[in-house]
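Yeah, one chain of the complex is gone here, protein chain that is, but the others are all in their spots.
Which chain is which? They are A, B and C, in the order written, and residues in each are numbered from 1.
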Amino acid sequence: METPVAEQAKATEVSVEERHYNIIGTRPIRHDGADKVTGKALYGADVRLNGMLYGKVLRSPHAHARILSIDVSRALALPGVKAVVTSADLATLDSVVSRVGEGAVNWRYLSNNILASDKVLYHGHAVAAVAATSLNAANEALNLIDVQYEPLPCVITAVQAMRPGAPILLQELRTNELGARGEIPTNIASHDQNMRGDLERGFAEAAVIVEREFTTGIVHQGYIEPHTATAVWGTDDQITIWTSTQGAHDARRQVAEVLQLPVSRIKVIPMEIGGGFGGKTVIYLEPVAALLSWKSGNRPVQVTMSRFEVFAGTGPTSSSVIKVKMGSASDGRITAAQVTMAYAAGAFPGSPVGGAMSVILNAYRMENVQIDGYDVVTNTPRVAAYRAPGGTNAAFASESVIDELACKLGIDPLEMRRINGAKEGDRRVDGPLIRRIGYLETVEKARASAHYQSPLPAPSTPGLKVGRGVASGWWGNWPGGTSSVSVIVNNDGTVNLIEGSTDIGGSRVAMAMQLAETLGLQAADIKPMVVDTDSVGYNDVTAGSRTTYSTGIAVHKAGLSIIQQMRERAAQLWDVESASVDYADGVISSKDNHIGFKELARKVGDGDGNVVASISISPNGDGVALATHIVDVEVDEETGKVQILRYTAVQDVGTAIHPAYVEGQIQGGAAQGIGWALNEEYVYDQQGRLLNGSLLDYRIPTALDLPMIEAVIVEVPNPTHPFGVRGVGEVPIVPPAGAVANAIANATGVRMTVLPMSPQHVLEALWTQGNERV
Amino acid sequence: MQAFEYIPATTVKEAIAILAREGEQARVLSGGTDLIVQLREGRRKVRAVIDIKQIPEVNELSYDPATGLQIGAAVPCYRIYGSPAIAAAYPGLIDAVSLIGGVQIQGRATLGGNLCNSSPAADSIPALIAHQASALVMGENGERRIPIEEFCIAPGRTQLQRGEILLSIHIPPVSPYSGGAYLRFIPRNEMDIAVVGVGAWVALDQSGTTITAARIALGAVAPTPLYVPESGAGLIGKLVSSETVAEAATIAQAAARPITDMRGSAQQRSHLVGVLTRRALHIALKRAGYKSA
Amino acid sequence: MASVWIPSLLRDLTGGIVEFRVSGDTVNDLLNTLDERYPGLRARLCDKDAIRPNIALVIDGLRCQKGLRERVAANSEVHFVPAISGGNLNNKSDLCRMS
Partner (left out) sequence: MANKTAVQATINGEDVEFLCEPHQSLLEVLRDVLRLTGTKEGCNNGNCGACNVILDGVLVNSCLVLGVEAQGKRITTIEGIAPPHGLHPLQQKFLEHAALQCGICTPGFIISAKALLDHNPHPSEHEVRHWLAGNLCRCTGYDKIVRAVLDAADVMAVEVSK
C-alpha cells in the first residue's frame, strides 16, 4: 500500500531535465521595493500611536547573581512614569519544552529570559521595565529601580562550564542523553551522538591522520534594526502587538504562553522587518510591552532596544569548542572521523549543536564515524538561531582538517572533496539516505570557475603573502513547518496573494512569481501582502530557509485551485463540461472557445461569487543545500591583518525563482561568514561583562572590507518542490570561515584553529606556530 | 539623553564667561561626534552645552606658506582635506583627518574636539604632535599657547583650566625636504578605533640623504597620546637607511606603555608600534624627498 | 516491513543492534512493537504521546511532521536524528524542588 509519505514525495516529483518557465528565473522589481527606497515602508519602530508611552528595560550589570530584592517605588514616583513591571507580573510557568519554529523552547526558561526571576544569568539579562511619557523619563526611572544582587561566580565558555566544580546556573538542570536524565546538577544540558561503522578499523586504514581542536567565539546576527515592540492591551482585554518578527503567529503563540492567555486574545501585526537571520524568531519585548500597557491603564507602549541591548540582551549564536580527528587513505578516501563538539547555549539550554552535528560531516561519505555533541549552559545571552545555526563553527573545524589532509597527501583540495563528496543514495553521517543533491556539481563548477583556474594575484605590497582556500558547506534546511495562503482573483484580473510569511529579503516577489508561473500571469499581476495573525491561517517563521520552499508549495496549490475554479467558470460560461476546458499559460479554452484569465476574471463575480482559494499545508519534505566557496586572501604577517581579495560562492539552489535575490542571499551569507571569520566576537571581562556591545567594537564588515562576491548558481531541482526549489538562505554562511582559514594556511603555512581570525589571533598563531609552518 | 541647557555662543568672550561660571558643568560642542555620544550614554554629565559653531574665529581655516596652517577649533575634518593647498602641504595631517570615523563623521568631527576629548587613541593627536603643532587657548586672563604633546594629561582630561577654551591649532610652515605621515592599525579598513597609531615627521638636509630633524608620536599605547622625543633624536644626523629607521622604531617600542583591552593585547600593541613606526617613517622620508636606492 | 534505525545512544537498550525490520502502519506502531521487545526504548524517544521536540523524524530522507501518526511504507526507512537546537526537558518533579 502506498503511504502518504511516498505520495507526498511522488506527487510533487519534478523531472530533472531542464524545465522551461515564463516567470521563474526572471528578475522583476519587488512589489514592496518602491516603499523601501523612498522611506515610506513602516518598520517596527516606525509605529506612532496617540498617547503612546515609551518603555525601557532595566538589565543586569552582573553575569551571574541572585536577585535579593527589587524596589520600584522611587521609579514609580518619578513624574511621567506610568508603569513598572518585573517577573512578579509574570506567571511561573511549567518547565515544559515545546517545538517552536525550528527548535524547541522551554516555556519557563523563555519567561525567565524575558524577565529574570530568582537569578540573573548574564550581563544584560532583563530584570524590570518601565513605561513613561518620554524616553528620558523612562531612562531616568531605570536608575531609580533599586535591585539588590548577590553576585555569584560565572562561566563564559563551554569549557569553563563543563569543568568539575564549575558554578551551576540552573540547579534543576540534569544532562539529557536522548531521554535518559542524569543524576547530578550540571551545566551540560544534553549529550547527543551520531555513530556508525568501526572507528578503530577506519583509523587503522588511514595513511594520514589529522587531529585538531578548534575554538570559536560568540557572534551576533547583527541585523541593523534593533528589536522593538509596540502593544496595546485593550480595555476589552484584546491585545494588539506591532512588532518586527520572523513569524507573527509564532510570536503570538510565545506571547500567549508567557502571559498564559488564549491565542485568540492576541493579534500580532507584523511590521516590515530590518533583518533577522534567525534572531527575530524569539520574543523579548512583546510581553513586556503588553504588560506595561495593561498596568499603565491600556495606553499604547513602545519598547525599542538600544544597540547595546541588542548585543547584551538578545540571542547571539554559540561559542564552541570542536575536536576533530580524521584519517585518510593515500588515495584521499576518508577512512574515519571522530568529532567531539561542545556548544555554549548561553543562560538556558538550546544551543544549535544538533544542527552542527549534521553539518560537520554530512557533505561526505563516511563509513566509520562518531560525533558527540554537548549542549552547555553559560553566563552569556541565551542563544537564538543564526543563519544555518551551528554550521559555520562546525564547517570551520571539519573543512580545515579535510584541507590539511589534502595538503599532506598532495591532493588538490577540490579533488579531495570530489573523492569523498556525498551524492544521491549515499548515507548521511546521521543516518538517513541522501536524496537528490547537487554537491558534486558545486565542486565541479568551482573547479571550472575562472577564479579557481586563475593564478594567485601578486601581493599588493612586497612582503605580503597571498593564498587561496576552498571549503564546502552542507545545510539541511527546514523543508517543513506550516504555511497558509489565501488567493483572491480581483475582477480586473489581478490577483491578491495573502500570506503569513514574513518578507525579510524579497520573499513577497518570490511568492508572487511562483503564483504567476502557476497561473500563467505576470509577477506584476499578483499583489502579495503579508498580513496579521487574524487575517491568514497559521504560518511558521521565515527561518530555516523554508519560506520559498514551504510557502511556495502552498502558493502553488492555491494556484491550482484557482485554475480549477476558472475552468469551471469558463465551463458555465460556455455551457460545456469543465472536464473539456483546458488551462494553459493564462488562457482558458475548450474546443472552439478560449478566453484570457483577465477577461474571464472580469466576467466573474456578477451574481455568482468571487474566485478565491485558501490553502494551509504542513509538507513533509527535503531540500538539502550545498555550497562550495573559493577565496583569495592577502596576509600581512607583520600585523596579522587578513584582506579578502576575491571571493566566489558556488551553490546548488535547486531552482532560482528570482536569481537576483538568490545571488543576494549567497552574497549576504558569504559576507556574514567572512565577518565571523575575520573579526566578529563578543569580548568579556573577568567578571563576565560584555565589553564590545556596539557596532564600533563588534566589527561587522564594511563595504571597504569586502570585494565583489561572485555568486555562481547551480540548479539541481529538488524533487519535493513543484518548481524544484531548495532553501538558499542559510548554507552560504557555512563555508566562509573554513575557506578563509585554508587560504591563510595556503598563504602563511599556519593553521588557524580559533575564530575569529582577527589580526591579534593571526599574529599569535604566527608567533607560536611560526617555526612549524608546513 | 540627559537634559541640559543648549547655549549657542556667538563670541569667544561669551563662551569663556559661561565656561568660567559653569566649570565642569559646561562642555563645548563643535562637531559633537564624541560629546553627544558621551551625554547620551551618561559618561558625561553637564548642565550646559555651549555650541561654538557660530563664533567666527573658531571657524577660520587659513594656510600661508610663510606662517603655516591655522585650524579653528570648530573646523570639521572635511574642510581640511577639502583644501588642495593644505592637502599638498601637510599630507601627514591629511592621513589622520581623512580616516577619523567615516565620511559622515568627518562632516562634523573637528580636530579641536578630537584634541579636547583627549582620548589616548585619538587619530589626529599623534599627527599633530609629529608636525610640532600647538594649541591656542583663550581664558579670562588672555591667551596662551600649549604644545600639543603637553595638551592631554589623562584620558578625557586636558590642560584647559576653568574658563579656558581652545581657539585654534597651529602647525608651523612646511620646511624644505620635510615630510610627515600618520599610520594607524585597525582590524577593519574603516570605522574603527586605532589599536595603535603612529605619527612621524622628518626633515632632511639638502642632499636628501641625512636626517636633520625627526619627531615621532604614538597613539593608544599610553594614557595619553605619547610624544617620543628620543626616537626622533636618535635619527638626527644619521644617513637614511632601513637600519636607522629600525633603530628609531625600536626606541619608540621601548617608550610605549600599552595595556591589554578589548581592542588589542599589550604584546600586540608593542609589536605594532615597531611595525607602524618603521612604515610611517618610510612614508615620511619619501614625502621629504628621500629617494630610496 | 519498515526498517527502524536506532540512535546510537539507545543501542545499549538493543544490545548494540542498529537496525530493525518492524511491521506496522505508523511510527507509533513501530515504536510500540520495538518497546515490547526493548522496554523503555519508546520512552527515550517520546515524551508522552509525542516524539521529543529535540528529535527530528526522518522517513525515507524526508523531514516528517506528523510524528507518531506518520505513516510508513513497507520498505520505509525511519530515523530519529538530533534536531537543530536542543531545549532541555525537565520532568515536572523538578517544579516541586524549584518552587
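A few notes on this one:
Everything below uses one rule, namely that a contact is a pair of C-beta atoms (placed from the backbone, for glycine too) under 8 Å apart; a residue touches a chain by one contact, two chains touch by 3 or more.
Keep in mind the model is a prediction, meaning the values are calculated, not measured.
Interchain touches from the omitted chain, evaluated on the whole complex, reach A, B.
For the chain left out of this panel, the touching residue among A:501, A:590, A:667 or A:718 is A:667. Per the touch definition above, the residue from A:41, A:93 or A:433 contacting the chain not shown is A:41. Within chain A, the residues in touch with the undisplayed chain are 27, 29-30, 32-34, 36-43, 45-46, 48, 135-136, 221-226, 272-277, 304, 306-307, 504-506, 658, 660-661, 663-665, 667-668, 670-672, 694-696, 700-704, 706, 708-709. Not every partner is drawn; the one left out touches chain B at residues 1-6, 8, 29, 32-33, 36-37, 39-40, 49, 51, 53, 76, 78, 101-105, 107-108, 189-191.
Rule of thumb we're sticking to: only the chains that are shown with their structure count from here on.
Centre-to-centre separation of chain A and chain B, using mean CA positions: 44 Å. Distance between chain centres (mean CA atoms), chain B to chain C: 67 Å. Centroids built from CA atoms put chain C at 26 Å from chain A.
Residue positions of chain A in touch with at least two other chains are not found.
Looking at chain B, one finds that none of its residues touch two or more other chains. Against chain B, the residues of chain A that register as touching in their complex are 136, 638-641, 678-679, 683, 691-692, 696-697, 699, 701-702, 704-705, 758-760, 763-764. Taken in their complex, chain C has these residues touching chain A: 5, 7-10, 18, 43-47, 52-56, 58-66, 70-74, 76-77, 79, 81-92, 94-95, 97-99. Of all residues in chain B, those touching chain A in their complex are 1-3, 185, 187-193, 195, 261-265, 268, 271-272, 275.
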